[in-house]
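Here we show just some of the chains, and they stay where they sit in the whole.
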Amino acid sequence: MAETSPRARLILALVLAFGFAAVQGLAVLPLVMALAVSVVLVFGAGRVVLRRMRAPMLLVLGLTLVLPLISGSTVLAQIGPVALRLEGLQAAALIAGRLLSIVAVTVALLATLSPFDLVAGLRALRVPALMTDLALLTLRYLDEVTTELRRASIARSLRGGKRGWRALPDHALLLATSLIRAQARSERLWAAMRLRGYGTGLALPNSPLHARDWAAITGAALLALGVVWLDRTL
Amino acid sequence: MHLPDGIVPVEMALAGYACSAGLVAVALHRIKARPDPQAEIPRVAMLTTVFFAASLAAVPVPPTTVHLMLAGLMGVMLGWFAVPAIMVGLFLQAVLFGHGGLTTLGLNGLILCLPALLALRLWQQIGGRWPDLAAFGAGAGAVVVAIAIFAAIVLTGLPAELDARAERAAVQIFALAHLPLALAEGVIVLVLLRVLRRIEPRLLPDG
Amino acid sequence: MAGPDIVNVLDLDGLSVGWPGHAPVLKELSFALPRGAHVGLVGPNGAGKTTLFHTIAGVLRAQAGSVRVMGRTVLPGQFRTETALVFQQAEDQLFCPTLAEDVAFGPRNLGLSEAEISARARAALSVCELTGLEDRPVHHLSGGEKRRACIAGALAMQPDLLLLDEPSAALDMRQRRRLIALLAKMDQAMLIASHDLELVLELCPRVIVIDQGRVCADGPAHEVLGDARLMEAHGQEVPHSLTPHYTPGHLHVRNSL
């Protein structure tokens, strides 16, 4: 499945994510999670997903610690003033299941693409050229601008720059300098783009969707609908 | 302050997409009406890159460090271009860095775009007469409005059984925790726009 | 060196140019470039070299006089594929995600077929010794590779006139040597603006000196660059390779300047 086109992957990710987000009961949650795991395995993205799961895991941990204590009326256990409540526990489990499944699916489908293919996929989905060009140029120059900002901040420290909140105005100065340079650079960039005939946008033209892509999209749509239907009937 | 996936009900997420799409359509319509919108793409892209890079770097606000949001500044400096720029930034963040989420892209767009447009409005209204006040207001105000929208969305979206007292307490803690961020952004936007007005007024829209 | 053509690749005739809202930078410039000529353009900072290149490429409007490329007058805003400009800032010129896409960007805008586009891109990459790096994101290229990538992007347009603004800036010895070898074997007409006089001397049989927007000298490289009085007057120095040295003792004399 690794050859699925970027455009198809975007559609797959959206369809599955919204399908999972629509789940309201705990009953289909195991099915949803199993589906998420199989998508990860099919796209061979296990390692990436595990790496990117850390932050969502922390969030989920926070929720499961807090929600059961503050939400719901059915008390399951009481230790002093602290009561563990059923509804809160259910809500926490539901949110955690949905969150982790959606993140797993999006990471498996999209984070494994090169960022530039991703933008080409967006262009193919008829996202306006203005936005995809913004995305491409931002991706292209993000590293450089980050490095420049980091260097400037080292230069500031080397000249005894203040620490703590008193450094805030200095940060504003660094940002202002960076913006001024960005402006100058954009003028050169525009000349370069025009000289090479910039007209219709930077992203590559559409590549057609193959039969395999259509099959994947149809499959995902059916799965998502199935999940929602099961959720509403069970 | 990005809303992750899976927290709010799917209806809200869909409504968020619809509202954001509407906002983008309005913004693109406004942009198309400008004399040569294509020629502005490199400028908007380069400034957006700087905003993006700056919001990835941690800024000290004791006792911790925070990440700037910069929605107000984007509104002031990019005008209506801020809307597509913010949406692009959010998409890239969600997919590349795992901040925010795919289903909540629309809602997150509202959380940042509305404050940006309000900041722009504020700057256009009083930036000429009281530039420092307008700048601080744009910076700090955008954070406050974003927090308000964020809190409203979360409260509407969370399970109904949540008891009212806990709810209010959580909102208060959340808002208080972000007060330093609002102040920090206010100061940064104030200093920054002062510098730009002094040495590179070309970069500012007619305030 | 020039072909059997009658036309010059480039004709400047009494050209005066300024940036919008500023005084003219170039004043009554006239010279011509025959086919295949490699000409060096030398002058101090602010002399107007970059301004001249922008005018030839059709970014700036001539206030007086005319620029003709391949016999046709250049109109500002009109994108002419006969001219390719390589900027001093390589980063700003490589705006596509990967090397292959960047080199193919120009040909794609010419409306060629996919096969032709990729043939041209492959040819340009191989001339510039970049084969194998096609899928590399542009910001992961080294300084010398970026410079060569810019040149590849220009060559893919198959221009008749190549304008190079400070091609050796920020390159180390090895990369600079490689660039010189690469440029030496090209047969397009070329105008090379550079502060690196040794490079100019190696690549260009003819050199034009401009200062304050006027042509101050135009002639064989050895004569022009070897003329200490002329060089001195325009903020340059005679390149080391044109001055005989026997002892290293002169260094200390120089040091005390």
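Just so it is clear, A, B and C label the chains in written order, and each chain counts residues from 1 on its own.
One rule holds in what follows: contacts are C-beta pairs under 8 Å (C-beta built on N, C-alpha and C of every residue); 3 or more make two chains touch, one makes a residue touch a chain.
A quick note: this is a predicted structure, and the numbers were derived from the prediction, not measured.
Colleague: Report, per chain label, the number of copies making up the whole complex in this file.
Modeller: Each shown chain stands for its kind; the full complex totals A x1, B x1, C x2.
Throughout what follows, only the chains that are shown with their structure count from here on.
Colleague: What are the chains that chain A and chain B both touch?
Modeller: none
Colleague: Where the centres are mean C-alpha positions, what is the separation of chain A from chain B, in Å?
Modeller: Computed from C-alpha means, the inter-chain centre distance equals 18 Å.
Colleague: Between chain B and chain C, what distance separates the C-alpha centroids? Give it in angstrom.
Modeller: A distance of 44 Å separates the two centres.
Colleague: Please list all residues of chain A that touch 2 or more other chains.
Modeller: Chain A, residues with two or more chain partners: 115, 137, 139, 141, 185, 189, 193, 198.
Colleague: Could you pull out which chain B residues touch chain A in their complex?
Modeller: 4-7, 9-10, 13-14, 24, 28, 31, 37-39, 41-50, 52-54, 56-57, 59-62, 77, 84-85, 87-89, 91-92, 94-96, 98, 101-103, 158-159, 161-163, 166, 170, 184, 187-192, 195-196, 199-200, 202-203
Colleague: Per the contact definition, I'd like the list of chain A residues that touch chain B in the complex.
Modeller: For this pair, the touching residues of chain A are 13-14, 17-18, 20-22, 24, 52, 55-56, 59, 67, 70-73, 87-88, 91, 95-103, 106-107, 110-111, 115, 118, 122, 128, 130-131, 133-135, 137-139, 141-142, 145-146, 149-150, 153, 163-165, 167-169, 171-173, 175-176, 178-180, 182-183, 185-187, 189-190, 193, 198.
Colleague: What part of chain C is in contact with chain A in the complex they form?
Modeller: Contact set of chain C toward chain A: 54, 57-59, 79, 81, 84-85, 87, 89, 91-93, 95-98, 101, 105-106, 109-110, 137-139, 153, 157.
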